[in-house]
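One structure is given here, and the rest of the page talks about it.
Note that one protein chain is taken out, while the other chains of the complex remain in position.
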Amino acid sequence: MPLLKKVSEKNAKGKVKQTFDNIKKIRKINKIPNFWKTLANDPITLERTWKSLKQVMKEGSLDSLTKEMIYIAVSMTNSCEYCIRSHTLAARKKGMDDTMLKELIAVVAMANETNRLVESYQVEIDDYLK
Amino acid sequence: MPLLKKVSEKNAKGKVKQTFDNIKKIRKINKIPNFWKTLANDPITLERTWKSLKQVMKEGSLDSLTKEMIYIAVSMTNSCEYCIRSHTLAARKKGMDDTMLKELIAVVAMANETNRLVESYQVEIDDYLK
Amino acid sequence: MPLLKKVSEKNAKGKVKQTFDNIKKIRKINKIPNFWKTLANDPITLERTWKSLKQVMKEGSLDSLTKEMIYIAVSMTNSCEYCIRSHTLAARKKGMDDTMLKELIAVVAMANETNRLVESYQVEIDDYLK
Amino acid sequence: MPLLKKVSEKNAKGKVKQTFDNIKKIRKINKIPNFWKTLANDPITLERTWKSLKQVMKEGSLDSLTKEMIYIAVSMTNSCEYCIRSHTLAARKKGMDDTMLKELIAVVAMANETNRLVESYQVEIDDYLK
Amino acid sequence: MPLLKKVSEKNAKGKVKQTFDNIKKIRKINKIPNFWKTLANDPITLERTWKSLKQVMKEGSLDSLTKEMIYIAVSMTNSCEYCIRSHTLAARKKGMDDTMLKELIAVVAMANETNRLVESYQVEIDDYLK
Partner (left out) sequence: MPLLKKVSEKNAKGKVKQTFDNIKKIRKINKIPNFWKTLANDPITLERTWKSLKQVMKEGSLDSLTKEMIYIAVSMTNSCEYCIRSHTLAARKKGMDDTMLKELIAVVAMANETNRLVESYQVEIDDYLK
């Protein structure tokens, strides 16, 4: 059980209903995921988070699939199961296949290893990096 | 100061010298970065890490620039300054410009926020994600 | 299953029984939570942790509800489900309502985002902050 | 050096200038901190982050000092030096004295310890917490 | 469910079969754990990870039980349930008893507390530590 009960689509009103409708339209889905239904307990945070996410994740200099994979890399490093699963699905819809997923995971794991090698040895920053 | 003194290129021998030479050749650089000079204190780890990194970061289904950006995303989430700086430089050499960097950072930051929203509310995993 | 079996109240003796009794008295509860029953495998750690927690979480310059909310903020950042759930309950008993919980979560999430913006850009510390 | 050069107040234009002006007005400061000057490289992120932060940190059911302390607790858990220093200053301006700061730190440290005890023993969630 | 289906021992071929056979031989087990069966989706990562792990975890200046306990300490700090459980079992096979496990956990928890005290107070590095 989440800390606060999900808001069902049926009970959505005002800001919540508007946001739910926009999510369904932009994401081309017909059911609101649990993340947004839970966040709907706090309509202001719901609306702000959706608007921010739409802005940040949209096609830009980085295509939206690359952005999804960056998002997944962060979620894997933070061990957020829900985030890994939902954004893996989103990335698949945008063209990520199994091979790409496996390469993504290999990079995430290796980066976590070398990050620790750097911190453990307390490697000095090269002058040309400053 | 790092925990163990860097091994200079001049003092590199055997496995260390071979690895240093291979790094310079593959990376097209003429100076060995501090990371590898520090790691050279442990020649087996040096060789293994370099071989693993070469394998993991090479052009694949994901192009090597995308891999660099995934690597940076992990390093930013782990707050590893050396790793952020060195891989940002590497990504720039492969074509990442300022706009791409800014978009990358925005995604990393936003993912860290929504990861915490999920964990804080203890959002339930949707059935279709299981 | 926990790594080591819980110690039931019936089987508690000596230092463990004393600590269990004190927990029930101070916390005004009549059942020992799993955290303490599991920790009871190591009576010295049980006693030390309980004494430390009592000292740290008691009414001081910060009231004990504020301390609970700080505790929750840490647990959310570390994604510790048990800790989030148990201290949310404790905070509710001390007066935290749903609105306060939602505001707490919004701050935790936003702090995690801006922390990463700072680290990603490698923001320099202003002179007046040193 | 930050990854991207700070935008000076003198060079601020459009969205950046407006945001800088609003920060100075709301925060009652006459110099823009490095965080915002660095973020100004990405005017959209600058504006969004400032607006979000203003919304999240404002007086609500939780007073703004409590919110600052929650923010600091997250930053301490994430070891973000800049964030710790700047929000400690902000909290002091709102009334946090040395004793409160020391109590805050004691709670943060203790929560990090007990979070790990829970995860290390893999403590089971009590039925009444589900 | 894992993100990608496990590869059963029956379906293992080539590099995967060789690695599975080697794991069973070296570890003296007759069933392949889920970790390796899942990793087998990416035969190159499977082989590399197994070879690296064999090299890193083998008897050296540090005996292999000490290495297992260091491994567990990291996994507890990262809250990786699978890693905690599987390496606790491995350490038990190498001689770790309940008392050693409890002492290990107490150190891990305490280190997480004092790490945060250091970062929260922003303790200066003593000259003799530089």
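Chains here go by letter, A, B, C, D and E, matching the order in which they are written, and residues are numbered from 1 within each.
Everything below uses one rule, namely that a residue touches a chain if its C-beta (ideal position, glycine included) is under 8 Å from a C-beta of that chain, and two chains touch if they have at least 3 such contacts.
Note that the structure is predicted; figures quoted are calculated from it, not measured.
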| item | value |
| --- | --- |
| Visible contact partners (per top-of-document touch definition) of the missing chain | A, B, C, D, E |
| Missing-partner contacts on chain E, residue numbers | 1-4, 6, 33-35, 38-39, 41, 45, 49, 52-53, 56-57, 60-62, 66-67, 69-71, 73-75, 77-78, 80-83, 85-86, 89, 97, 99-100, 103-104, 106-108, 110-115, 117-126, 128-130 |
| Touching residues (missing chain, whole complex) on chain D | 79, 84-85, 88, 98, 101-102, 105-106, 109 |
| Chain B residues that touch the omitted chain in the full complex | 3-4, 41-42, 45, 78-80 |
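Here is the rule we use: only the chains that are shown with their structure count from here on.
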| item | value |
| --- | --- |
| Inter-centroid spacing, chain E versus chain A (mean Cα positions, whole Å) | 27 |
| Chain A residues counted as touching two or more neighbouring chains | 1, 3-4, 41, 45, 52, 78-80, 85, 106, 130 |
